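Every protein chain except one is present and positioned as in the full complex.
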Amino acid sequence: MPRPGFVLDVDRSTPPLLFWAGEGFRLERLPADRTRVIYPPEPLDPLPHPEAAIRQALLNPLGDSKPLPELLFAGMRLTIAFDDISLPLPPMQRPDVRQRVIEAVLDMAAEAGVDDVHLIAALALHRRMTEAELRHAVGDRVYDAFAPSGHLYNMDAEDTENMAYLGSTDQGEEVEIVKRAAESDLLVYVNINLVAMDGGWKSTATGLASYRSLRHHHNVKTLQHSRSLMDRHNSALHTSNWRMGKVITDAGVKIFQIETTLNTDTFPPPFDFLMKREWEWSAKDRAVFLGSSKSLARTPNRLARQIFHSIKAPHAMTSVQAGEVDAVHEETIRNVHRQQLVEVEGQTDILTMGLPYICPYNVNSIMNPILVMCLGLGYFFNLYRNKPLVREGGVLIMSHPTPWEFHPVHHPSYIDFFEQVLAETTDPIRIEAEFEKSYAEDEWYRHLYRTSYAYHGVHPFYMWYWGAHALEHLGRVIIVGGEPRAVRRLGFMAASTMNDALEMASDVVGREPTITHLHAPPLLLADVK
Amino acid sequence: MTLKLRMPRLAFPFTAAPTPASVEPLRPKLRTGIDYETDWARSFGARLARLALLEGVIGPTMRVLATPERRGLDYLRDLEQPEHTQPVIFAANHHSHVDTPLLLSSIPEPWRHKMFVGAAADYFFKTRITSTASALALNAIPIERTRVSRRSADDAAELIDDGWSMLIFPEGGRSPDGWGQPFRGGAAYLALRCDVPVVPVHLEGTGRIMRKGSKRLARSATRITFGPPLWPDRAAGDDSRRMAARIERAVAVLADESTTDWYTARLHAHRDATPALSGPEAPSQWRRAWALGDRGPKHRRATSRRWPDLT
Partner (left out) sequence: MKALLFERQVAKFAAAAVAGRLVPGKGATVGPISLQDIDEPEAPGAGWQRVRPRLSGICGSDLATIDGHSSHYFEPIVSFPFVPGHEVVGELDDGRRVVLVPILTCAVRGIDPVCSQCGAGHPNRCERIAFGHLEPGLQTGFCESTGGGWSTSFVAHESQLVAVPDALTDEEAVLIEPTACAVHAARTVLPGGSDTAVIIGAGTLGLLTIAALRAVGHTGSILVAAKHPAQRHLATELGATQVVAPSELNRTVRVRAGAMVVGDQLTTGASVVVDCVGSDDSLAQALSIVAPGGEVVLLGMPGGRTSVDLTPLWHRETSLRGCYAYTRDDFATATALVADTGRGRGLGHLVSATYPLARYRDAIEHAANAGARGAVKIAFDLRHDKERSR
């Protein structure tokens, strides 16, 4: 029986705590008597028969939806959209959940004799997936059956011919999604809901949308009012997506939503100690920790990155639900909470966190400084319900080497954003007003997004907006072990040790601040009372 | 002077005495065929030797000879359990002597080194030498082609219950013409008896390397397609015959998949339109061969001699 997450009060006998720091980790001692550590719940037991569970879900849909076989008929146009490379993290061991679900859906489609099937990677403005990545996500069988004939492909949000405008919401938000999805007899969306932010109407309204549509919720105002991003009912981002969902429904798009949740079994042996509590590390775990952290310190960046990015998570499915979007998503959120929710009492002055080597936008790539900001302030900071773990005006301390490095193919517009926009200002409101449009409409970025493997020109802006709520809330951000030049460009402060960082925090929060350490990954969601 | 050497004529008791014609001779103690004892082939030393042979010789040879493309291994993932290895019966179609080594080097851990092969008693266990070689190299146990004999079934079941997985070719022999033969009930019988899943496997291309009757090896690409495990389901009325039909159908779907694609194969399967393994019913042999298309044996055109060679 997996144990739930819990909050540990640090005293003098507490061992040093594990902090992720990019492609490596560090052990840090935090002050006794005023520090608490939030440990994630242990991975839930997986569904014993995933294949059977998927079939079961497809045959017994939730909400106002007929079983999938009844929605399928010969001669129909069927479109299956699926989440892209940004999920799950790290990528899971084969077979991927998407493969299992898609094969189950297709088997039913084959039974009904459906011939016109398209499978679309729901990229929105993310980079295109490579053949190997697509094969990993949908499996070789599905890839070989559909890709050679051009029926399995990455969406292209800049292909105006193949995007459909469906109308606008009562707030004037335009809705434009992939035409094939909008005009099919049935759109099946296959989700992996790693965190509570994913899924629901965000799948279709964001995953299959274009810049024209996304700008209405991927902006500073919305994101400053998404408190948090992980709390669907208190997130302006989600409210906007749900309004768009209504437009999509009203336009007659028929959606069969499939959502799956995973347990937090994040690292395979022998690195599974990274998910354990420090005092439960076995002799072998300690040896692996010592060996790997010592050798990683001597490994060139490039190689270390390769090693870490080859990790495939042993994630296993804990639930699968299908049917009508709202009903499915409520059930999904319940299942995500079942795995990730930890109750925490009140806020503290300082929040500390160790940032790992991966975030949704650098799978098989480089975690550049903008992504460090986004992972820390956009994702980890937002892993809360009710109120942030740190008080308003408090300090965020995160550990990451933050090298001034970019993947030239995946993140071309990030480089320019970092060199030119952040050199000018780090204020999200100014950035949005002065720079967003020219980057979003830049012909070159558009070209790279469509034909190479580049994130869209506007994507680095979204990364910055993702942290807008945290930027507004926090009094100071300190990166332990960060490259000073890059950290300064982000508008943060670099500290060489945790003690220095705490010292630097003291002129914002005083000499005896209370501290919370978010012991993630594995992921958790703090329910702050 | 000449030296005459004369061998003394040996007789009983220096030689064996002839059996009197009126007496039934004793059965030889060293047995071959169906009665060959293979227990020794699962001793530690034999397993070690087999591991070295498989990883050191057979595997590399197959990589060069057959450049295998392995698909569907992900289906096996769900059978892996942290505590124990689920024994599995791998049932494949059969074209060539290459099939067994190719499959043995393609089946992944944790089954790879805990496999035994059901081999035709009349062929592999004909003599003492072939018996020993088959048992050592392939961990083969003798079974009869045509029927489920009591002894071979008991042996196999015992091994499966012990956690060993089995490789069997339910057709009972190599294909004479590139098309399949009807599946026999052995695999199904064992699956039902031991309650273990059958993983259907389809081999494509091994016939081009060495087909039945051929004496020469030719390099050729092969494709090995694993299918989803089939569990015996007595409640749904599975008996040996029905389960054997299920296995045959599953292999036929894999064959279809390997010539078309997965979705087309699913469409065919649901429409009951999967092409039969045994090929078209045709009165003439050439039409069956013709229908094989490029799956048939490859003939290498003799390279023409350059003449005159003026250099």
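Letters A and B mark the chains in the order given here, with residues in each chain numbered from 1 onward.
By our rule, a residue touches a chain if its C-beta (ideal position, glycine included) is under 8 Å from a C-beta of that chain, and two chains touch if they have at least 3 such contacts.
Since we're looking at a predicted model, the values are computed, not measured.
Novice: Based on the whole assembly, the unshown chain contacts which displayed chains?
Specialist: A
Novice: If the hidden chain were put back, which of A:Lys254, A:Lys294 or A:His447 would touch it?
Specialist: Candidates A:Lys254, A:Lys294 or A:His447; residue touching the omitted chain: A:His447.
Novice: I'm checking contacts with the chain that's been left out. Which of A:Asp156, A:Asp416 or A:Glu436 qualifies?
Specialist: A:Asp416
Novice: Using the touch rule from the top, list residues of subunit A that touch the missing partner.
Specialist: 415-416, 419-420, 423, 438-439, 442-444, 447
Keep in mind that, in the parts below, only the chains that are shown with their structure count from here on.
Novice: Using the touch rule from the top, collect the residues of subunit A that touch subunit B in their complex.
Specialist: Interface residues on subunit A, with respect to subunit B: 49-51, 93-95, 99, 106-107, 110-111, 113, 115, 117, 139-142, 144-146, 148.
Novice: Could you list, by residue number, the parts of subunit B that touch subunit A in their complex?
Specialist: Residues in contact with subunit A: 71-72, 74, 77-78, 228, 257, 261-264, 266-267, 269-271.
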